[in-house]
Structures are given as structure tokens and as C-alpha cells.
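Only a portion of the chains appears, each positioned as in the full assembly.
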Amino acid sequence: MKTIIGKRSHKAGLPPGSLVPVGPARDAKINLTVIDYDAGGFNQMEVERVEDCLPYRDTATVTWVNVDGVHDPELIRVLGEGFGLHPLTLEDIFNVDHRPKMEDFGDYLFVTLKMLYPGADGEEIVSEQISLAAGRNFVISFQEAPGDVFQPVRERLKKASGRIRSRGPDYLAYALIDAVVDQYFLILENLGETIESTEDDLIKGTEEGVLDSIYLLRREMVLLRRAIWPLREVIGGLEKSESELIDHSTRVYLRDLFDHYLTIIDAVEIFREMLSAMLDSYRSIISEKMNSVMKVLTIIATIFIPLTFIAGVYGMNFEHMPELKQPWGYPLVWLVMLALAGVMAVYFKRKKWM
Amino acid sequence: MKTIIGKRSHKAGLPPGSLVPVGPARDAKINLTVIDYDAGGFNQMEVERVEDCLPYRDTATVTWVNVDGVHDPELIRVLGEGFGLHPLTLEDIFNVDHRPKMEDFGDYLFVTLKMLYPGADGEEIVSEQISLAAGRNFVISFQEAPGDVFQPVRERLKKASGRIRSRGPDYLAYALIDAVVDQYFLILENLGETIESTEDDLIKGTEEGVLDSIYLLRREMVLLRRAIWPLREVIGGLEKSESELIDHSTRVYLRDLFDHYLTIIDAVEIFREMLSAMLDSYRSIISEKMNSVMKVLTIIATIFIPLTFIAGVYGMNFEHMPELKQPWGYPLVWLVMLALAGVMAVYFKRKKWM
Amino acid sequence: MKTIIGKRSHKAGLPPGSLVPVGPARDAKINLTVIDYDAGGFNQMEVERVEDCLPYRDTATVTWVNVDGVHDPELIRVLGEGFGLHPLTLEDIFNVDHRPKMEDFGDYLFVTLKMLYPGADGEEIVSEQISLAAGRNFVISFQEAPGDVFQPVRERLKKASGRIRSRGPDYLAYALIDAVVDQYFLILENLGETIESTEDDLIKGTEEGVLDSIYLLRREMVLLRRAIWPLREVIGGLEKSESELIDHSTRVYLRDLFDHYLTIIDAVEIFREMLSAMLDSYRSIISEKMNSVMKVLTIIATIFIPLTFIAGVYGMNFEHMPELKQPWGYPLVWLVMLALAGVMAVYFKRKKWM
């Protein structure tokens, strides 16, 4: 729940651009990886100090700095100032509760995304913020924690033959965003399977726990939508941006990415409809059960209450009850009672209660 | 369910434009049909090798290449490169889970659609992806499996007199899309009939299975909407496109096609409203039944419980119960009980429970 | 139901502009009426052959051709070609399941509308398609069957003093559309009265048949909305059209017509809200009744079940039941039972169940 609205209140009153941690504190060491490449060469290195990244900034080659952790304000500040990032950008990177967005600062484009991956227990979705700043010849990417989502991009960069090596930082940024969006498909597949199996449970009639599953799924959908929905503005904004930082040949890939976004949103909407249909279905099943319970009660009660009344009548101790004296009294009462039960049964059959 | 969000996760990390199969694998042989025509001549042939299509590309006549199967990445790649298609186009053709869309690549227009036809068992709707690339003097169409949806277009091309022969590839592409859209009317008619008969069942009171039917229909509507809804952008995009590939005289046909689209969407929306009204109706019927069940129970119980109590009283074994000794005791009790039942009945009549 | 999505499937594959009947077949003779007028003169005649209309086309006077029936493709084709109508226009005229629309073909404006009138039994709404083509000096109107909706326009044309005589075909087309829209008010009044009387039934508590009425009304609203909603584009399109066929002075009348449209749509929306409020109300009444039924059952059962138990206890046949021997036993049991019933009654009074 804490992800819905972070603890930002203690920031109230501070000047904008202040770097105060918003997410949970982390002590992990921050890894800085610098990849420097062009069509001709590729060079990957781990650097210890932020200052070691800066020389690559001014080379003609494309420089990709990846930062595995955003819990050190000083590091972000130094790196940001080195690459000419605006204080508000630094605040956005630092504040891991941010809404996905794209912003054009003239010298660089800034993109914030949510990376989603299944949690350790395989059930809950974990959300992590990814920030990208793409300038004229550099891309800086920030992850909340070390992860391997960008590994395939690195692999493609290593191979001299790939298209990616001959393109600029705009294409690299596109590739990184694409890697994040590809993860969403994985999440959606998992969700789809959970929804399917819950639906099967519902149909099979094992409705215990189904309600909880549906509510859990609905809640995950809310979180999912929150991460995915604003991508429309991010990807659409990049595609339609008039920034000269985005090459014309990259736009067709961004358009493709936007199609992926639309496919994801379609799936999310369909899941929502399915969940709401399942809830409807669940309620109908419950009310139908209730109905059949009521019918059984009514049939039993309606048949036996009058019979019990008759038995009660002849259990009365009046001295003058002539029927009691007759030898045919007892069999006749049985006959009457059976006839009554039969009439009731026919009535219920006609009413389709039985 | 697999059609909602395909297994794309194993593509995560691959460069865009990679041709990795998304749909189920198929081993069927792929048929390539080439039709070459202009106002003066018509020539149809089956070709064995992809390379045999390419010579027709450069002729002044209109060339239509139809490919019956998209499970062979190599074939698609060779054909695509031969006709100058962008790698992302090839990926879209190959990936049969794509959302319908229209894209203008300058040299050609690319359109992806869903073809819908009733399944073998006559119940479920089967969806198949149709892709079209329309260039200056060629149209390439891709189907997932051999089918006869384009047969009428072929017939019209054969006839020397038809309007279609004297038009360019834009009109051919329009005719192919029109053939696909015409199929939707068939699907909608079937759906309409199923909805009608379900409604009749509901009115006749045979409500068993009605709920399942409604949920099945709702689900088909979701899939249908997913296939049809994006057509707005596809057809509207073609109509409003500024591409010089679309002749002015074709636009009036595209506008007509857009009207068909609107008619279909209207029908889909009306079906949705009818389904939701049927669900409402179903629930009201169920709750009304419940109500009448409850009333019967209440009437029976309310009449007999007090009577049984009276009988119980005179079944007590106290030694000093003067009533028991009186000869009029028994008849009087009967009178009291009948009077009580009568009062109750009048009460229920007034309350309109009986 | 057949009006929701007509049988169009047998048209699949035919070239656009094919004139295949969509509506039910009709054998009635088709009447052609030609009215030729200008400020100075008025001339009305019935013509036998289509060809007889054509000479009027080229006169300077305004020519109005009214066709009472669209089931003869040949007639429509000859007339259409005589007046220079596009094949798609002819198809739209012929296909009486069309969605209302306005289209500008340069030489003429084409409008399709639904005429609504109460059915023979006074309950169901019947829908008929009206098509209009308005050119530089002619208007052609098509009705599905002979009707008198245009009679008042004819009367106004006859009178030499009317404004309509000195205006062009655009004003005539406006007058014809206005005549159709005026009919909608009649339909809405009828609907409004039915809704009111249903509401009265609901309030008076005679809720039998109310549910059916509401569902019938809802269904009529769906059909109504389908006919009326697209008028926004039709009338708005005419008003904002840049076609030189529409004189500036006519636009103010179109604006007025658009106001009528807004009034109608307002009424439709209010009816929808009223119907949904009535459904809500119906459900609340039903559940309140259920509630009161349950209360009666509970009161009766809760009071008498314990009393019956007490009576049952003293109906047991144990030899050693000292109470049974006491002369005050029987009266005391009565006292206890009355006290118990009294306590229960007070409890129910407090709970407001009685």
C-alpha cells in the first residue's frame, strides 16, 4: 500500500530540487557501469568514483552510464551536475515514487518508468523505478537496485554486427525502454494465467478463496494500470517530440513501441472486464446457491409443518374426540397426510422447485 | 484465452524486428499466389519460390502477391526485402497476435486486421490475422492459413468488365479489407441470432443454462470488440491519410467502408446493451422467484405454527385441564384454529402475498 | 430484432455499389412524384416512367422527385444515373438498414435518415429509411413505402405566399429533414406518456407487468437512440458544411434544426435516467417487500416456536413429572407462555419490526 502515496510530507516546505530520500533506505553499494561505443568499438567498465564517468561525456562515441541504486543523493548530484541535468531531474530520479513521465529539457530528454517484475514469492508484483536521461551523445540510466533487465541490450551492444551500435543515444534509450516494456508482457502472462486458473476454480464450483483471489487480482490491476497508463504520454511524447535529439529513423521504432503499449493496455482492459465478469458470475453463483438452499428449506418445511400439525391435533388429550376411538382413524390420518404431501410435491414440481 | 495476451515473454531482450514465432507452430506448406493485372490483362499463377514473385514487382501492371501462411520467417524475410518492407513490418506480419493497425511507411502502407469466422463447432469465433502491404504498384497479403475470403475479389479481377481492373493497388487493398469487413456482418448475424434465442429462453422461463450462455456471449463480445474497435484508426487513417499512394477516387470507397465500420460498432454496442439488459432481467427473475418461494414458506409456516402450538397446548398432560373434560372442547378448538387460519389468509390476501 | 443488424452476409464479396436488396422484399408499385417550382410557379405531377423525370433536371426551376419505394434496383439505377448520383449513393439508398449519415459528393449532398412512427398496434416503433439527394437545382427523396410525412411540405409549396417557394433545393431539403425530425417529437411524447403511466403503476404498487414494461421501454430507447444519435453528424455536418450548395440564409434554419436535435437527445437521456431510476425503484420495492415478508415470518416463528416447545415439554409422558399433578400447573404454564410472548412482542416493537 505504501506505493500508492509515498511519505512525502516531511518534504513539505523544502525548496524544489531538494534531494530527500522518499523510498526505503538502502545501504547497498551503488554500481556504476560505463559503456562507451560506436559502430567501430565497444568498451565496458565498472567505475568506482562518479568523477571517472565524466571524461566519457565529451567523446564523440555514445556513452551509457548505468547506475544501480539511487539512495545516495551526493552521487546523483555529482553525476547530474557533471552531465548538466536540471535539479528537478535529480529530484525526480531520487524520488522513486514518481509517476512515469517524459520531459524535454532541451539538452536532454528525461524519462521515468516503472519496471515491474514478479516478487520473490511469485505472487505479488514488485515495482521499481527506472529513470533515463538521453543527451546528445550519452544516456544515463538509473535503477533502484541491481537487476539484469538491461543485460540483453548490453549483449546486443557487444556484438559488432548489431544495428544498435551504429545508432545514436536516442536508439539506445529506445532499446532500454523497450526492454522494460517487454517485461510487462511477462507480468501480463502471469496475471492471465492466474485469472484463468481462478476462472476454472469458479466454474468447477470450488468457490472458497475465489473471492479473495479476485480482490487480490483487482488490486494488482490497479497498481499495474498506475504503472502502465502514463506510458501513453511517455512513448507518445517521445514519438511526437520535436526534439532534435531523436533521429527520424528512430521514430518508426517508437511507433512500434507505442503499438506494444496499446497491446498491453488492451490486455489490461480485457483483464479488468474478465475480473468484473468473474465477480458478477461469483455473485450469481452465490445467489443461486442461496436460492437452492431456500428451496430445500421451503419444501421440507412446507410439507412437514402441516403434517406435524395434524399429528399434533390427534395428540390432544380431549376426552371427547370420536375419531380416536375408530379403528380406521389411524390409517385414515396416514392416508390424509400422504395425500397432502403428494399434493405439495406436485405443486412444487409444477413450480419447478424440485 | 491465449489470444488475449500471447506468449511474447521469450522475445524479451531480442532486438526489434526479430522474427520469432508467437502463434502456434504450423507445418503446412505455404502457398504463394501471384496475380498480375491491369485494365487490359489478367494473369494468375502459383509460384514455388519466393524469388519468382520479385520480377513482377517492377512491371507497370498491378501485382498482388497472396501468402497463405506466416510461419516461415525466412520466406517472409526474403519476400519483405524483395519488396522493400521495413523489418518492423515483417515482425508485425509474423506476430499474429497483433492489434489491428495502419502504418504509413512512405513507400507503402501497411495494414493489419483480424479476420473472424465461426469455428468448426459453429459456436466459438476464430480469429486470424490478415496483413496487407500496398505499394505503388503491388499489394502483398498475408493470411495465417489458406482460406477463401479473398476468392470473390479474385473473381471480380478475372472479369474484364469490373471497375477493379482499371484501378490501382489502393483500390485492390480497399477491396481486400472490404472482403474482411463483410465477414464481420456474418459473425454479427450469428451472434444476433444466439442472443435472440437466449432472450427467448429467458422469457419462456427455461433459465437453466441461460447464465452460462450470457457469460459466453459477453466473452465473445470482448474478443469481438478487441478485433473490431481498432478498425476506427485503420480505416479512418486510410481515409484521412495524406499518402499519395491512395488515389482521391478511392477515398469515397474508404468513407463507405468507414460507414460499414460504424454500423458494425453500433451493432456491437447494441448487443452489449442487450446482454447487460438480459443479465439484469435474469437477476430480477431469480430474485422474484426467491421472493415467491419465501412467500409460500411464510404463508405455510405462519398459518400452521400457531395452530400447532394450540394442538400442543391440549396435548399437555396436566391433570387439571378443565377444557379437556368438556364435550365441546374438541370442536371449539377446531373452530378456533379454523378462525385463526382464516384471519391469516385474509391478512395475506390483503398484503397481496396470495 | 432484425433491424439491429440486417442480413447483409449474402452481399459479402460483391463489389461495392452492387444493388442487392437488404430489407424485406416488396412488390408494391413505386410512385414517382415530380414537383417543379420557383417563386413564380408550381407544378406537381405523377410520372409513370423514370425517364420522364429527367427533363426537369436541367430546368432553372427547383425539381423535387419523390420516390415511394426502394425495392426496384433498376429504377434507382436509372434515376441515379440520370441525376449523376455515385454508385455508392445508390447502394446506400437501396440498403434500408443504413446508419443515418450525411455525405458531400461535390455535385450533391446525400442524407440518410430514419423516419419513426408508431406501429399499427400503437405500441412498437416502426423505423423507415428516408434518403435525400440535394443538388444544384433538384432534390430527390426516397421513402421505403408511401407515406404522408412530406404532405405538409407539399402544401406549403403549393401556396404561392410561402417562404419555401423562393428558396433553393437546400431549403427544400431542410424542410424535408425538419418534417422527419418533427415526427420524433410525436414518438417521444408517446414514450413519455407510457413511461409516466408505468411510473404511476409502480407508485400505486401494481407492480405486475411493470418489469416487462420497463424492459420493453428500455429496448425501444435503444432502437430510438440508434436512429437519433447519428443525427448529430448529419445536421451538424450540414450546418458546418462548406459546400456551396447550402446557402448562407439556410444555415440559420439548420442551426435551429440542430437545436431541435439537442432537445430530442435531452429528452432521450432524461427518459433513460427515468427508466433506470424506475428499475432501481422497482428493485427497492421488491426487496422491501421481501423484508416485510421475512419480518412476519420471523415474528410468528419466534413467538410460537418457544411456546410450542413448552407445550411439548408438558406433553411428555414421564411418570414422574411433579408439575403435572399440581392444580396451578396448567394456569401457570399459560402465564409463562403469555409472559414470554409479551417479552418477544416488546423486543420486536423496539427493533421496529412490528
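Order of writing sets the chain letters: A, B and C. Residues in each chain are counted from 1.
Going forward, a contact is a pair of C-beta atoms (placed from the backbone, for glycine too) under 8 Å apart; a residue touches a chain by one contact, two chains touch by 3 or more.
Computed from a predicted model, the values in this text were never measured in an experiment.
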Identical protein chains in the complete assembly, only 3 of which are shown
5
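We adopt the following convention: only the chains that are shown with their structure count from here on.
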Report the topology of the inter-chain touch graph, choosing from line, ring, star, complete and other.
line
To the nearest 5 degrees, please report the angle of the rotation taking subunit B's Cα atoms onto subunit C.
70
Interface check for copies subunit A and subunit B. Shared numbers divided by all numbers used: above half gives same, below half gives different; which is it?
different
So, in whole Å, the Cα centroid of subunit A is separated from that of subunit C by 42
Using mean CA coordinates as chain centres, what's the gap between subunit A and subunit B in Å?
26
Check: subunit C positions touching at least 2 other chains come out as 315
So in the complex, the part of subunit C that touches subunit B is made up of which residues?
1, 4-5, 7-9, 11-17, 86, 88, 91-92, 97-99, 101, 103, 105, 211, 215, 218-219, 222, 226, 230, 279, 282-283, 286-287, 289-290, 292-294, 296-297, 300-301, 304-305, 307-308, 311-312, 314-317, 321, 323-327, 329-330, 333
Using the touch definition from the top, list the residues of subunit B that touch subunit C in their complex.
151-153, 155-156, 162-164, 175, 178-179, 182-183, 185-186, 188-189, 192, 196, 252-253, 255-256, 259, 262-263, 266-267, 270-271, 273-274, 277, 280-281, 284, 287-288, 290-291, 294-295, 297-298, 301-302, 305-306, 308-309, 312-313, 315-321, 351, 353
